[in-house]
Every structure is written in structure tokens, then in C-alpha cells.
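Just below is one structure, and these are the notes that go with it.
Only one protein chain is missing; all other protein chains are in place.
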Amino acid sequence: MVSEVKSLNEECGVFGIWGDAQAAELTYFGLHALQHRGQEGAGIVANAQGHLTGEKGLGLLTEVFDHPDKLAHLTGTAAIGHVRYATAGSAGIENIQPLLFNFNQQQVALAHNGNLTNAVSLRAELEAEGAIFHANSDTEVLMHLIQRQTAATFEQRLKASLRQIKGGFAYLVLTNDALYAALDPNGFRPLALGQLATGAYVVASETCALDTVNARFIRDVQPGELIKIDDHGYQVKSYTTDTQLSVCSMEFIYFARPDSTIYGVNVHQARERMGQLLAKEQPVDADIVVGVPNSSLSAANGYAAASGIPYEMGLIKNQYSQRTFIQPTQRLREQGVRMKLSAVAAVVKGKKVALVDDSLVRGTTSNYIVRLLKEAGATAVHLLIASPPLRYPCFYGIDIENTRELMAANLTLPQMQAKIGADSLGFLSVDGLIAAINLKSSAPYSGLCVAYFNGDYPTPLYDYAATFELPQVTA
Amino acid sequence: MVSEVKSLNEECGVFGIWGDAQAAELTYFGLHALQHRGQEGAGIVANAQGHLTGEKGLGLLTEVFDHPDKLAHLTGTAAIGHVRYATAGSAGIENIQPLLFNFNQQQVALAHNGNLTNAVSLRAELEAEGAIFHANSDTEVLMHLIQRQTAATFEQRLKASLRQIKGGFAYLVLTNDALYAALDPNGFRPLALGQLATGAYVVASETCALDTVNARFIRDVQPGELIKIDDHGYQVKSYTTDTQLSVCSMEFIYFARPDSTIYGVNVHQARERMGQLLAKEQPVDADIVVGVPNSSLSAANGYAAASGIPYEMGLIKNQYSQRTFIQPTQRLREQGVRMKLSAVAAVVKGKKVALVDDSLVRGTTSNYIVRLLKEAGATAVHLLIASPPLRYPCFYGIDIENTRELMAANLTLPQMQAKIGADSLGFLSVDGLIAAINLKSSAPYSGLCVAYFNGDYPTPLYDYAATFELPQVTA
Amino acid sequence: MVSEVKSLNEECGVFGIWGDAQAAELTYFGLHALQHRGQEGAGIVANAQGHLTGEKGLGLLTEVFDHPDKLAHLTGTAAIGHVRYATAGSAGIENIQPLLFNFNQQQVALAHNGNLTNAVSLRAELEAEGAIFHANSDTEVLMHLIQRQTAATFEQRLKASLRQIKGGFAYLVLTNDALYAALDPNGFRPLALGQLATGAYVVASETCALDTVNARFIRDVQPGELIKIDDHGYQVKSYTTDTQLSVCSMEFIYFARPDSTIYGVNVHQARERMGQLLAKEQPVDADIVVGVPNSSLSAANGYAAASGIPYEMGLIKNQYSQRTFIQPTQRLREQGVRMKLSAVAAVVKGKKVALVDDSLVRGTTSNYIVRLLKEAGATAVHLLIASPPLRYPCFYGIDIENTRELMAANLTLPQMQAKIGADSLGFLSVDGLIAAINLKSSAPYSGLCVAYFNGDYPTPLYDYAATFELPQVTA
Partner (left out) sequence: MVSEVKSLNEECGVFGIWGDAQAAELTYFGLHALQHRGQEGAGIVANAQGHLTGEKGLGLLTEVFDHPDKLAHLTGTAAIGHVRYATAGSAGIENIQPLLFNFNQQQVALAHNGNLTNAVSLRAELEAEGAIFHANSDTEVLMHLIQRQTAATFEQRLKASLRQIKGGFAYLVLTNDALYAALDPNGFRPLALGQLATGAYVVASETCALDTVNARFIRDVQPGELIKIDDHGYQVKSYTTDTQLSVCSMEFIYFARPDSTIYGVNVHQARERMGQLLAKEQPVDADIVVGVPNSSLSAANGYAAASGIPYEMGLIKNQYSQRTFIQPTQRLREQGVRMKLSAVAAVVKGKKVALVDDSLVRGTTSNYIVRLLKEAGATAVHLLIASPPLRYPCFYGIDIENTRELMAANLTLPQMQAKIGADSLGFLSVDGLIAAINLKSSAPYSGLCVAYFNGDYPTPLYDYAATFELPQVTA
């Protein structure tokens, strides 16, 4: 999760609760468990006796809620919250979610994780009809669609609108009298339902947030479902039956927290299995296995177990490596990177190292880590990536929108190895990845989206089709 | 390093540099690597052509230096810096170091890691003679002593003053024309000298800070030494020959960063050996070994290796568990703790767990972790502490000033086990600890201070002697 | 302008400029001169080569632009700005103006001074058609109206929209290629056009803002006019010919700055004449004339000159009486008020005082000032109000929306005098007010709105008609 270095970013986490007197406070704790999904903004909207009030801001959750008053005024028994990763050009406060809309008859708050593939064209159509947009996010598109529906009930209008949008999305919608959770027809993004001992229901992007608030897991929200929660309990509805599971494999590889479980598969264990299969596919002659902390430790453990090569803590991550306002000058740039990771010379000196990383994006971090280990005395560094080469953009909610920045989309394996400076370089195969995750599904690729690896997108690309570029290197 | 929970706190880290055009910026990076030694305040004083200027504030380094201007105005080729842990009642900005004194003829800046055992009596004597103190820290005592000396040179006055103070201390003193580094006669606190490729010299509490600025390690500062660095290079001097090494064993057990090396011993490897010897002294019937992240992972690895029981990631630490302004209410207190640590149910379910922690202070965290693992399905939890029972206060720079808060000073082993709720409880012996660290020294306890475990203090207690209380339980 | 005490608040000031390389900086200075028209928020949107960018925030202008960077990034040669008084419930950042709208084809920024009387019904109609509002202000209504027009040019759509809104308004509209200034058909709010030596055109709520940026006054914007300014100069257009001048008389009495000139009448001199006519209508037996600083000094001067009674500085206003976060407790409440005004005992002791105030709202401040003067030794205090009794609400842009808070709407003259504790109480007549202002117009009331005094509103009340309440006392 050295996300600053990798520039692989998730686009958000959501949390919602209905029926607890400490709804906003629990949402705060739930969002805290989802902070790894977005660090650029956070917000909570609470429902107090049918009236919605919100608080939001830029930065980490603890920075937004930097005074107890900011949470204390969010009274009420229901709430939704959001942590956000901001893409360039959308960093303004108006884009921080949940978005809260005040209508004459009603209030509606929306929180969204994912990316719509037809947002640009929908927006253009809506503007042509006189709609005014205030934010850049896709979230507002859904509100305009709902508002233009003519069906009698909010639920009907919401369903009709969900059928109009395309792409990856997990939406939470809080109204004056209910909380809705909707998932796209492919289930690209994870979304789980749980229940507290108090009887309150919670919905969250990952099960780790359920655990944090001590909620019992009930079920994963399924593709095409709309779950409605109100004072009568929860009801599972569908807004479409044209569904096919293709959950984002990068959630298992890198994004989700190791203690989360998605569609029955624990993330940590999936990563261990990726490491184990990697050991079989890519055996190396090494003295020790070292993982890149923290996201690759599970895979490294798996590699060590399967290969019989001892696992060692050869790299240390500084726990205080948060954002710094001080930019190192050219000469000090390397020291800047040294702030985040350091090698334990006593461990790696004179050793042949099997270095396990979860994924390879631009290659710059890998190059640095290989050099760090060699300067600390490693006699060889074999770089082993516990996922396939990333070559295609993602349009469903991960911030890889073009292939120019992807090392594996532009260089062959030997070129990559040379540029990184490793003594060898190996990747897990797509089949290995699918086997490691081992999702119980009859859908293609066992229910996973692996489009970033092989370009086989599970849906049309809509607005993105025109500008889509093939990678330079495809295998 | 779950310091908020453990309430075992180091009292500071220091960094100094002489001879580099980017002195303050390098000090910033050096202090960043020492942030784990103190999070309540930070400061830097730089020397620009003989004139000293400083910047300091409350909070983390990145909070104090929250704008590039704050560092940019600290021009010059020499600097010292400090990160501080603030004890109760001393949290004011006036106590943040370095302290900068402006005299008619000279400026002096001081940064201090450690605790003096005769500060109270020295201060009373000085006040009786008319001295006025502005801060509560021991640091100011040294300045008053220097100022009252009559010897001709600053170095002579400094040496004479160092002979007057007792206890544990690593001092950095920056004047208009030199940088001094002084260590107490027992070497309680670590202090290392290094050199940059530019020729500049650096001194730091831990070698990890040397690595961060890419400095080559030269030597550990030895007990009783005063090192003077100026434009002619560095000179090693002694202010006393009455020395005996007794470096703080808690630096190896808990405080220092795993990639640091103290008196030739790498901290991570020392911890691994503690885990290995613990496995021999305290074997248990377990299916998996789980370490408390992050500080106990080395010891847990060692335990696993020596016992043959597989190491598993059964506990996850939230990387965003920084300070929160939102205090959970009574009911939500446990959720509050859940923000920091979570169990991976998929890993621990149905397993007998050997839980390895580096040390045991109050026992409250251990109790919580045991419960967390059992709720996640562990069938047994054996708590194994990779250090001896903490029973005596420290007067040399660690924040354990009375025994009332120490679980092992008040309860027998069976009482502790019952209170924690573990299925068994075992500690590493003092001999095992000494063997694991394996410092090459002929001094008692092989050159370590183990007084917190056995009450055998290597120096008189001076001001603390009167109020010193024996623990209720001593073995 | 002791507005905190009086609770008589203007709703905003606007400033716009086209054609100067320092457009945003000049807007900053112009807004500074208009700060008395609104202190709760401020913002500037600048046009740099057709692209609009903005900056806004809560508080005084100097608080919003608290760092040079905030202004520096607003490059470009055109800008509009706004200072805002926030009514209860609309204090959020989303209501701070100018509002900036980003459409696919175009950007539009709006700044508004005034109050629409049909905003609620327009908004309800628009929402019923699917419009989504983000702010509470009337400003957004105009944007939605424009957006739903189908005419070919922006100017045509703007004109058609201006014909749909009712009430008092002075709008500045900045697009990618022009700056528009529009005034309501009654000219309730002042708006003046000027030109800089550089050739740039400026539009501002008051001429004092033109003076501050050293602009030459060209003309007052007239009721029903739409002025378009672009690179070809300025053009005066009309969106309606159904106009009748009724400029707000409170601008002359209290709101506008004394150095401003509205429709040819200098505000300071109008106030002096109010004082002179008041002296004729309400002569008293007094030794000295004292004005309530600062807004009543002109009227007090006039009263002194016409009555022959000497003017004396018997009351001093603390120049540092800005907002304080420290709320005085019950016992100290009076001290709290004493922070703002003090009596000069040496001046008033033993004197019969003719106390001149510009207007009377709730009467609480007057009661306090009378007591202050008596405690300082005044033997009599005659309260003379240089305007008629305020009895009716304003719907065109001043924050008097109900009559319950107006003393003169609820008590007879003797009751008021008794409650205030004055030895006598006199008001200027409506005829006297009109004569004092002496606007050159053949419209009713010589072109003034005096509805707050006599209930004779120059327009239908639209949305307010239903809830309008007559005062208890009408003469």
C-alpha cells in the first residue's frame, strides 16, 4: 500500500448504517477501516428523524473530523459515509462525497465507489435538457437521472436510473426514510451487508469495516441488486437480471485489506495462494524470500512456504511515511524515497534475494528497491510479481486510465528486467491468478475481471471506446 | 510500536549535521527516520555562517514543518534537530527542543535524549543562586551549568558541566563554530556518527537515520565521550574515564527501528534471536505463530523458525491508526481499539495460536488481543513475551517512572495469565535476553541495562532514591 | 454600522471588471470598499483567456484571501466579486458567491445583490421539471432559468430570464467572453459603472468602490437595464421597459458608505440634510448634540448645524470591536456591549444631550446608549431618529423579514420612549426623509422605496403575499 509510489489508486470506499443511535460515530469508525481506499477526502451525512445533515472535507478522515463537534452535530440513527481518492482536476470540496441534495419535498444523499463508462454522454444529454452540474463526479449523474424520472416512488425512479448507467458502481443512497445500496450488473466493486448486535444494518465496501464496528456479516451484495433498508428491516431487490459476475481481481491482488473477505474468499489467503502458485510457476535460486511491505507480505509468505526458502524481514517500512510538505530537491530525491522503505543490511548482506511484490505498475519503485537491496549487500535480487503483467487500462474504478504509464504495456520482459536491474523477473500467469483467488463462480474467468492483464473487458466501453489504445506489448 | 496502547514511551531522538549546504533539509529527513522515538514535538536549529536560527512546534515532524517556508528559512551548513515525547505537564512549546539560547557573545542550541537523575537538585541549587528556568526539561540545566563555569573555552565549560550531571543522556550542542555530541558514562542511549559522500558529518540516535540520509556509519559514540565536529573534521574527546557500558535493553526489545544497529548488533536480528530463545525456554502446543504487529514480527519469526510451528499473519495493523480527535463513547470503546488491530478470521479459526509480543506493560492490550483472536475462532491462545517481566521503573530516559502501572510488578504469573485470559503465559528470561542481544562487552550483563527486569540499577538513583518503591512481586 | 447590535443587514455587494491585467487584484480592492455590505463570505471569479476560475470562503475578505497565493492564481483580465451577508440557514460555503457553473460548452459565474420575491415558486417549478439546486440563494434560480431558455444567444437567454424574476436585484454575470450587469425594473439596489485610466470598465454596488480603484464614474445603471461589457467596450441594453425607479431609502439612511453617491446624491450630504430637517421637525432643549458612531455622525452634524446646538463627541466607538469568540456570561453581558461603545463622561456630564441615531430597529441598543450617557452624567437624553419609524418588512434585499422584531411596529411612541428610557423621542417624517434625499425623479416618493415606513410596496409581493403580516401599530 505504498500508493504514493505506485500510483495505483482505488476510487473510494463507502459505508452506511440504518437503525443505531450512534450512526454517525459508527460510520466514522467504519470509514476509518476503509481509509486505504481513498485518502483525499471524506464525508458523512446523517439522518436525524428524517432530516439529513452532512460534514465533509479534504484529506484523511482524521483531518476532516479534526474536532469532536464536527461529528457530534451529526445526530440521528442512520448515516452514510465516503472516503475518496481524487483524480486530477476533481480535487475541489464540491466533489467530496456524500453529495447531499435538498429538494422541496425530499433530501437525498449519495455516495459512490466506481466509475461509470457512459457518464460523459449522459451528462451531455442532461445538460442539453437544461441540467446544471456542480461537481465533476459521476455521482451527480445518477441524481439527475432520478430527478427526471416520472415513476411514482423513489425506489422505482432509482431502479430506472440504475438501468441507464453503465460501468462499475457501488452506490449508497440515503433518503429521509430509507437507505439503499446498489451494485452494478458485474459486481466490479465489493459491497457487503452486515448487522450489529443492536439490530442496526450496515453496508460497507469491505468486510473489515463490518468487523471494526463489530457487525456480523450477512451477505455480499450481488450484481444487479438493490438493497433497501428501513425501519422494517432490509429487502433484497433487483433492478436488472442481466448480470454476470466479474469482480475486480485487483481488489484481491492489492486494494482490499488482508482481513477482508470478498465473495467468500479471504484476501490474505488469496494472496498467500498467489505466492504459492508463483513459487511453482517461477522458481528461483535464492537464500531468502523478502516481501515489499506491507501489501506483499502475504504473497511473500506464500512464496516462502511453497518454495521452502526462508522468509526474512529484509525491508522495513517507516510507519510515519505520510504526506510531507517538504519536497526533496533533485539531489535529495533519493533520500526522499528512503523515508519510506529501508533495507535491513544485516539480513540481506551476502544473500541471494527472492523479492516478492504484489504487482508492477511503472517499475520505478521496483528499480529503487532492487538498488536498495544491492547496496545493502544482496548478491542477487530476483523480482517476483504475484500477479500478471498490467497492460490495459481499467474503466471500472481503478485509476489506470491509459497504458502509457504501464511498464509491461511498453517493454518486453527482458527490457523490463534490464530497466529494473533485477537478476531475473517473473510474473504469475492469469490462470495462476484465477486459481489462486478461486472464486466459486461459473462466469468467465471464474467471476473475475482480469481485463487489465488481457484486455478482455466484460462490458462495452461506451464513452471510452473511441480513445482506447492498445498496448505496445501484449504478451 | 502501538505506543498509544502500550504507554511505553521513548524520550526523544536527536540528529545533527556539520558541513553540508542542505543541513536543515537533511536534518528533516534524518528526524523523519527517528519519528518513532517521539511524536509530540519537533524542531531544528540551523547554523548559517555562525548565526543560529530555529523552528519548532508541537506534533509530528510533518505537522511542525507543514509548509516549505518553515524549512527554507533554515539556511546554513550545520544543524541539529530533535523529536520529542512529552511527559505529562511538560507539553508546552517552551519545552520543545532544540533549545536555542542567545547570549551577548554567543548562541548555543541544545538537543537532548535521556533523563537526568540529579536534575531536580541541580535545578534547586541553581535557582537558589538566582538562575531562572523557562522550561521543565533537563536540557536547560546543562545550559545553566555551562554558563556558570569560568573555564576559558566553551569546550572546557561543557566538559566540566557534563561531569556534574548524572543519569542517561545523549546531548547535541550546536554553537556558532562547532557541533558537539556527548554521551553519558553508561551509554544508556544509542548515538552513532557517520559521514556523507559530501564529507559532512552526521550524528544520530539511531543508524536508520544515517541510512536515510545515505551516510556511511563511522562508529558508535562511546560512554563518556565528547565528540567535537567543526570545519577541521571531528575529534573524539573524553570528559570522564569513569565509564561502564550499560546500554538500554529496551532499545533492542521495543524502541529502536529494526533496521538500526547498536554497538554492532542489528535490532531485527536481536529480536529474532529473542524469539528463538523464547521458543526454547517456553515451548507451547500450537498450530500457528502470530506476532503482534509491527514491533513483534521479528521475534515471532524467530519463534516460528526455532519451534517449527508455521508463522501466519493472523493480526493486521491498520496503517492509518494515527491520532483521532473523536473519542469513542463507553459503548464504542472497543470499536475504538478495533481501529488499530484486527484479526484475520480465515487464518486463526480453529487454530491453537502461539501469540508472540515483544513486551508486557499493563496487560490491557494483551487482554484485548487474546479476546480478538478467540472471537475470530482461535481455540487456544498462548501468550509468549519475548522479554522478561517488567517490574522496575526506568530513570534513564524511558517513560516508566513507577511500578504501579506494571502488571508484572503487581501480579504473579498465574494472576497475570488469568487476567489476560490466555491459555498460557511465558516470558523470556533475563539470561535469555542477554544471550539474544549478545553485546560484545565484558561489563555486567554483557553491557546492557536490565534494571527494569531485576532492579539492578547501574548507577546511584540520586533524586529518585527517596521515592523509589519496590514492586509487590519480584520474581 | 454597529450592525451586530442593530441586526439590520444588507444582503451583499458586487464588483466586476473587464479589461485590466490586474483584474482580480482590483476586484479585491473594490470588494474591500464594499465590505460593509456583507461580512459573512466573499469570493472572486476571474476570466483568464476565456477560462473562469474562482476562490471563495467564509468570513471577511481579508480572512478569505488570507494568503497571497489565493489571489495570485486568479489571473486574467476580467473578474467579478461578491461580499455576502448570510441569512440564517444559508451560511454554508456552497452559498458563497460568485457561483461558478461549468457547462460542456461554456462557463458562467454569477454574483447577486438583492432578494427575489418569486424565487420560491420559480424554484418549485424548476424542481418539478427535474432541476437540482445546490445552494439556497436566489442566484442559482437565474442560472436554471437561463439554462432552460432556447434562444440562440446567451444574451437573449439572459434577457428572457431576467424578465421572469421579480423583486430587487443587481446581477453581475461573467461568461467566457463578456461581463453583464443587470438591474431590476425598480432599481432597488444601487449599481454604478466606471472606467479606469487603463480603459478597463468596472461595475460596483457603490461608487466608493470605483474611487478605491481610482475609476472614473460614468453612470448609474438604470432600472431594467442590461449592460454588456466585452473587448469592444460597453453597450447599454434593456431587457424590459416596464420600469419605475424606487431605490431603497435605507441605502441613504444607513447602508451605503457616506462617500458613495447614488443617482447623483451623495450619501453623507443626504444624511446631513436628514439631520437638518429633523432639527426642524423635532426641536429639543439640549446643551449638546451627540451622534451614535459611526453611521449617525453625518445626521448629528446636520442636526447641530440646523439647531445651533454644538456638536460634541460624547460617544466613542472602539475601532477593534470586531467579532469576539468569547461570549460574556450573563453578569458580564453589559461589559460585552461596553466593548463597542463608550461615553466620554467629561463631555456629557451635567449636560442635556440631543442623541441622534440614524434609525431605530429593536430599541435595545438605544436603551443601552441612553443608560450609558446617563451613567456618565447626562441630565437628560433626547433620542432623535433621522428616519421614520420602521414598521414593515423589506422583501427586496434587506434583512427585515418580519415585523415582530421592529419596535415601532409593536409599540406606540410613548411606549417606545418609556422602554428606551429617553426623556423624549422623535422621528423624521417620511416627507422629511424624501425631501432630505431629494432624488431627481418624477416617480412616486421621488423615486424612493419607503415601504418599510408606510407599507406602500412598489411591486406585488408574490411568494411573500401569503404570509405578510401587518404591524400592530401603523402610525
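Order of writing sets the labels: A, B and C. Residues in every chain begin at 1.
In this section, contacts are C-beta pairs under 8 Å (C-beta built on N, C-alpha and C of every residue); 3 or more make two chains touch, one makes a residue touch a chain.
Since we're looking at a predicted model, the values are computed, not measured.
For the omitted chain, the shown partners it touches in the full complex are B, C.
Per the touch definition above, the residue from C:151, C:316 or C:465 contacting the chain not shown is C:316. Within the set C:77, C:246 or C:261, the residue that contacts the chain not displayed is C:261.
Touching the omitted chain from subunit C are residues 1, 22, 25-26, 28-29, 32-33, 35-36, 39, 60-62, 65-68, 71, 208, 211-214, 257-259, 261, 266, 268-269, 294, 297-298, 301, 305, 310-313, 316, 318-320, 322-329, 331-332, 334-336, 338-339, 342-347.
Residues 93-94, 101-104, 123-124, 127, 129-134, 140, 143-144, 147-148 are the ones on subunit B that touch the missing chain.
Keep in mind that, in the parts below, only the chains that are shown with their structure count from here on.
Taking each chain's centre as the average of its CA atoms, subunit A and subunit C sit 51 Å apart. If each chain is reduced to the centroid of its CA atoms, subunit B and subunit C end up 62 Å from each other.
Contact with two or more other chains is made by no residue of subunit B.
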